[in-house]
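A single protein chain has been omitted from the complex, and every remaining protein chain is retained in its original position.
Presenting chain A:
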Amino acid sequence: MDLVQLQRQLVDYRTSLYHEGFLDEQFTQLQSLQDENNPDFVVEVVSLFFEDSERLLNELSKALEQQVIDFKRMDAQVHQLKGSSSSIGAHRVQKLCIVFRNYCEAQNVEGCLKCLQQVKHEYGIIKTKLESMFQLEQQILNAGGSIPV
């Protein structure tokens, strides 16, 4: 594909992400922070998010498998996840985290489990989508173009 098409595809893809509620304006903010001093800012942040989230999700899974569930700790972790997701604009994940926290406060194990699954699911989706987006961007960069904002 040629450059223009790539760029258009990227834009469309991004727009769809916003439309579908996967990302919110925070992601735009992130992108606006990227400049020639910080060319890979977004990628770095998102990568960090992936790392962090995976870690947290693992921990949450483990915690829920315990006999005695430490809701407080889980709450803290979910809070963390919520924070991270809101920082990069992963809208759906953030929303789910709020619900998750409510369940944690209510000490509702079932609810927590269910929520965890949902979070994992959403996280998977957003991860895939973001990775695709980054691939597209990389393609554009390789083709010598610039990433449209």
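We adopt the following convention: contacts are C-beta pairs under 8 Å (C-beta built on N, C-alpha and C of every residue); 3 or more make two chains touch, one makes a residue touch a chain; residues count from 1.
One rule holds for everything that comes next: contacts and distances are computed from a predicted model.
From the list "Ethylene receptor", "Poly(A)-specific ribonuclease PARN", "Nuclear pore complex protein Nup85" or "Aldehyde dehydrogenase (NAD(P)(+)) ald5", give the UniProt name belonging to the chain omitted from this structure.
In UniProt, the chain excluded from the picture bears the name "Ethylene receptor".
Given the contact definition stated above, which residue among A:22, A:49 or A:103 touches the chain not shown here?
Of these options, the touching residue for the absent chain is A:49.
In the full complex, which of A:76, A:99 or A:143 touches the chain missing from this view?
Of the candidates A:76, A:99 or A:143, A:76 is in touch with the missing chain.
Can you name the residues of chain A that touch the chain not displayed here?
On the chain A side, contact with the omitted chain comes from 25-26, 29-30, 32-33, 35, 37-38, 41, 44-45, 48-49, 51-52, 72, 75-76, 79-80, 82-89.
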